[in-house]
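Structure record follows, encoded as structure tokens.
One protein chain is absent from this view; the other protein chains keep their places.
Up next is subunit A:
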Amino acid sequence: MTAVEETPAGTAEPVGHGRMLRKEDPRLVRGRGRFVDDVQLQGMLHLAILRAPMAHARIVSIDTAAAEAHPKVKAVVTGEALAEKGLAWMPTLSNDVQAVLATDKVRFQGQEVAFVVAEDHYSARDALELIDVEYDMLDPVVDARRALEPGSPVVRDDLDGKDDNHVFDWETGDRAATDAVFERADVVVSEDLVYPRVHPAPMETCGAVADFDSVEGRLTLWSTTQAPHAHRTLYAMVAGLPEHKIRVVAPDIGGGFGNKVPIYPGYVCAIVASLVVGRPVKWMEDRSENLVSTGFARDYIMRGEIAATRDGRILGIRTNVLADHGAFNAQAAPSKYPAGFFGVFTGSYDIEAAHAEVTAVYTNKAPGGVAYACSFRITEAVYLVERIVDCLAHELEMDPVALRSKNLIRPEQFPYTTRTGWVYDSGDYEPTLREALRISGYDELRKEQEERRARGELMGIGVSFFTEAVGAGPRKNMDILGLGMADGCELRVHPTGKAVVRLSVQTQGQGHETTFAQIVAEEIGIPPQDIDVLHGDTDNTPFGLGTYGSRSTPVSGAAAALVARKVRDKARIIASGMLEANVTDLEWTKGAFAVKGDPDRSVTIQEIALRAHGAGDLPDGIEGGLEAQVCYNPENLTYPHGAYVCVVDVDPDTAQVSVRRFVAVDDCGTRINPMIIEGQVHGGLADGVGMALMEMIPFDEEGNCLGGSFMDYLLPTALEVPDWETGHTVTPSPHHPIGAKGVGESATVGSPPAVVNAVVDALKPFGVRHADMPLTPSRVWDAMRGRATPSF
């Protein structure tokens, strides 16, 4: 392991922070990671799910006789059988209910209808073919824009008294004040923007291995989950099992991006199967199942309006959103935030007034809502504001950088309360923007663009500036199904001075085993190599809500720093006894306490650890051992920010967009491991390019999913993305113990508008002001010819 290459602001000679190779890599590069599908148990059976072939239909009958007669089949279970046990429906994370297996109707293509448990995976799949389901076809609701029309089919007639497809109305900001600034503005620009339905598509699909021990009454569930503790609590609620008898294990997780936050019917089916059959049962979905049935993202139809003075002072922003939540409202967002954190749509600008309203509807499509590294709908909010600001620049014939620069919140305004009530903790925006312009050589790029345009070439330069809101969240206003969004951390220092940290959050590739060791190392002076980080096992870790919304570092990272400080405080008292000095006469240097003015009289943390566990008296009132636990309740969210510049070339003959350069300057406060931060940013940038140019889950008029495989749902490969250029500034969070903010989703949030702004800029000679994602060659071709984007 290499040591430290970077000294964070305000700290000298850090032990922990800095570039350090990852502790999780040695097993992963040897092919010795342990993913859920790698779990093999004695006597394990395999589960496969029969799914609805159409979007909307009444189930007339299900004949399972032939499947049950298959020699390798152990059980076939339908919704009716689950209903007898009271398990046919389960709560979603948004306080709706979702069918585990359909009983009355199927409400989206790919919905779970029945499952088979068999001796092997292939036989389970064979038996699915033997189940005969008779359906009575119903008209589907596919277009969210038509979901509220009178006479529209009602998707959720299972809900008492439900006679329309309305889910919720939500608004934020001051409508009257906003309308007033729009009245007096010199310029008002409106644009319709569609953020299409996309899918996180982690490389590892979702799955579980359930093992119910009927003697002990104990369930062990290996599961692809980003939130093992929250899932355990929900299983206790759904299955009626006592919570202390459920152990959820999340081993290595092959990417999550929000896809592994919700509870899926398949997990519950695996649990039920193990209960019924009395043997361990594995369920592992295939890629198509993952794409057609699990948590999608976005699907926001937005009208954005911006009001400004003629000289480019932004006065107000208002927006009206129609949100497609699919057949069950299963989005994972804090319960008081039905539109997630979309309320930060005012972005990074100091404006006078803002207002947003969001209406959500049910449709006959897969359930979900927030996923794909979106920080609870901030992707949508940032896309809206950064696109509409560019539209304003187009209208005012101003440079988009100059327009942004003129309106950015100034450093002396922090903490800054937005017009929708969000308190941005810290920021210094202008230097970040300048750094992105410097790295990209923005002025030269504009000159080059001018020359190329003169030659008929289509080069575009896109800029975005974003502010994220991550680290949900303060207990006073953030919970998921009543569970407060605090996170625990436990630290034990062993007698020999080695340590173990136990986390409630769950790595899916973010490198927690490394960074959390570094956070603790920095505080307590034990080298990170001597600190083991445990996570992903509810029996062995403190309670907490898991990893999504870039919350690990802001919430659990804070817990890790505080628990280390708690242990250090105890170590100080023990050291005072060892050194026969008053605690106030001791000073801490990384890894040791010394008597002030007498540095030769010192004891290391390792010596203190041995004393804490050893023979001999400890100072009065001090118990043996050297360990502590904390549960951190964040005071506020943290607000990272960044400035991105994207350069694209559009082929005038084929309308193919290629991303030539992408510069990302991120500010995530104090930086723990720059290598890992860079990795997080790179991954998010690829996501952003994918969404902007390639990714979409479309449906045909009958509700058939047209993005159900990797042949149809296109993801960027190494050939579609450039070599990323990154930079950083550091504005620590004032309320986080080490000043860190989250960074996992910054690039996913910030990059799509930069790419779209670049493509639209490239198409300026055609008078194009906007075109909807994904900017495929056909869409760009249409935009060049003034044709509207197709509306699905």
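Heads up, the rule we're going with is that contacts are C-beta pairs under 8 Å (C-beta built on N, C-alpha and C of every residue); 3 or more make two chains touch, one makes a residue touch a chain; residues count from 1.
By definition in this document, contacts and distances are computed from a predicted model.
Undergrad: Since a chain is absent, check the UniProt entry for it and pick the matching name: "Cytochrome c oxidase subunit 3", "ABC transporter permease", "(2Fe-2S)-binding protein" or "RNA polymerase sigma factor".
TA: "(2Fe-2S)-binding protein"
Undergrad: Touch as defined at the start, partner being the missing chain; which of A:R30, A:R310, A:K336 or A:R455 qualifies?
TA: A:R30
Undergrad: Touching the hidden chain in the complete assembly: which of A:A176, A:M203 or A:A454 does that?
TA: That would be A:M203, which touches the missing chain.
Undergrad: Using the document's definition of touch, tell me which of A:R175, A:R218, A:R247 or A:R287 contacts the absent chain.
TA: Touching the chain that is not displayed is residue A:R287.
Undergrad: Which of A:E112, A:D252, A:D487 or A:E627 touches the chain that is not shown?
TA: Of the listed residues, the one touching the omitted chain is A:D252.
Undergrad: Which residue numbers on subunit A touch the omitted chain?
TA: Subunit A touches the missing chain through residues 21-22, 24-26, 28-35, 37-38, 40, 121-122, 200-205, 252-255, 257, 286-288, 508-511, 675-676, 678-679, 682-687, 709-711, 715, 717-719, 721, 723-724.
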